[in-house]
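Notes for the one structure printed next.
A single protein chain has been removed from this complex, and every other one stays in its place.
All chains are identified by letter, namely A, B and C, in their written order; residue positions are counted from 1 within each chain.
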């Protein structure tokens, strides 16, 4: 048998199967981060992402908040972009222009089961490989965590979406709830195929010279290294009780952050803020770092380290 | 009329009245941080703190968790000290040795109304000026946020404590709840005299070389600059709806952090992790910085900037 | 000990030191900010007009005795407020962000329209410093719309050349900037072209540059939110103007040929005509 080229070898080591999707690497572009056009989604894939999430899309077009929508804080950023998006119809049209079979997952938000049930038929021919339900945005009224903090509401939404598609459905959860495990379990019990943990933490910054909140929406979501210990905790807790795969998100920018998430129980990681600090090169750097870690620690495949820390 | 000495002037500018307590400065030592002996409490006061919180004390003596109980993370620390404390009786004995009339506030934790009602009589002659109820520790089973995330439970506990004392009672709340404002309102409605926001965020870190959670308790609380935007948000939200004073806690280490909290609506700030990074000198530095800010911005007293950011 | 992931992302609140009249409505707003002093021609800052908006603005002055400046034309609430600020009032600054024009020796044509002349002033200065030969086309609707004219006249002296163009001929040559460019290109050989201004104007200049085979760099404008490569709203092709731009070169402009001069995203992420 001919020997496989080193690159092929490495990619098979890195490849993961999540909820029926086979990804070339366990690193994804997080929802809402640059994924607003096919060209930007493709660029993330070309840069090494195993899958890419789109902006969160709602039933109707929506402008985001006025600027400032993003502000730096210590070890992170606050954002209140405000779920600006072209609406499900216009966005699906854009996606249809995509050539090739690409691992694109569409992020959706809505105010409740009705809105989600209205969206699903409009998505039928969209060439996406799955959906992630943003039940966790912390700064837009009536959607996101406002629906995602109630496990009954979560069950209803997931049920509706599952009825509307055969593609895998991930539920993205918020740390701004009393018990994140309960939410994840509610989603699993009605057929969710995976959990993404976590979205940003509801937060705020006030400038002392300006004497006012900086974000035009006052409240925003905290992302970046500051939240990684919270994200790792959620991934660990959720993966302890659910059987469906968990995707880790929050503060991943170095390879060791990604490995920490995998050890905590994540089957893959998503990168948001890391794109601001490391650029698109972040995916390649993470993939190479994970690969190096696997070799140095004698593992054959990424899957072998998923959840390894639970044995202690 | 004789002119007051500059020092007296400055201290009157900095002094605040909170729930009937007059403090020389709006900076306090946070609960659980070094406040385990009278000598350490006094040292914080001598260093400029306007008031000091004790370790959280429970009905019975309790050893904390095994080490590692503290670990550094980006922009913060995780701790799972585990509420080690000598129990209410032994600790009260220690406090009785204190000479002078000192602004010491005792932090208490318990598993529910019964335990708190058992503790209150044992505290009668303790020379403390008030109590802070730790309904927010994120890493000890059956106490802290496990009782503090349920607003009915919070009401019951606060009622019991208020019946047991005439001294002011503060409730320290957790960001690990669905709606922190609701908890604060529940506390206020049964007579709490103030809200302290916030305790640490439930979090975890896994070392990639060790492949295991670092803290012996696995889960701990995230403190430090990383959580300040979450704390500021909670202070802002709570102070928007309650009439009782709010004390800001979380990630305060520089004067501008303290001013940010005051502008957000805090009547005073507490310092925990700042003690690790700045030492006991942190109180003097904060007080001087606040004072400088007041002069530079034309304010006479700290109280004038409390909640100022709400006008936008 | 503040720990920001990228120091330039820390928001600074600074005082307006001077608001210089450029046209009836446009102003050059001076302020002091350490980080902006070392910005390069073409880079922009995010300027927060408190209560109204935060906007990307090319730096028109990097370091004039410790002061930096942006030159603002009022369009909406943010730029209107910025133009109305008095000395002593506060603005927020973060950045500088983005790439810069690559300054090279040679015979150089700079084409600026409206507030787009802003980055071309410091760029002219740098080009002259390194020994390039500069021809700056400064265009506006009328003589009253010419921005940074005083600065341009002060710094551009023979053998360098300043060409004023107005639609109505109330100052300089009568016509549109592309007309003047066509004329210049027909008379003289240029090694490179730099442009900033209305995108339709730049597109016309680019098409001429392509015809003549002259390399060009153009500074594009798009709505911006984060300015740090997160929100995606500033996309042109596969590029994020806040990071990969705002300056694109000929190769990149060719790649984004379908969008350049034609479409952009609005703040809802919809493709709309320019």
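Criterion: a contact is a pair of C-beta atoms (placed from the backbone, for glycine too) under 8 Å apart; a residue touches a chain by one contact, two chains touch by 3 or more.
These numbers come from a predicted model, not from an experiment.
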item	value
Sole residue of B:16, B:33, B:235 or B:290 that reaches the chain not shown, by the stated touch rule	B:33
Contact with the hidden chain (one of B:26, B:48, B:272 or B:307)	B:272
Which residue of A:103, A:225 or A:289 touches the chain not shown here	A:225
Footprint left on chain B by the chain that the document does not show	32-37, 39-40, 42-43, 55, 61-64, 66-77, 79, 81, 84-87, 90-91, 94, 207, 209-210, 212, 214, 216, 224-225, 272-273, 275-277, 279
Where the missing chain touches chain A, by residue	75, 225, 253-254, 277, 312
Hidden partner chain, residues of chain C it touches	1, 3, 5
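Going forward, only the chains that are shown with their structure count from here on.
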item	value
Distance between the centres, which are taken as Cα means, of chain C and chain B, whole angstrom	50
CA centroid of chain A to CA centroid of chain C, Å	36
Contacts with 2+ other chains: residues of chain B	75, 225, 312
Residues within chain C bordering two or more other chains	2-3
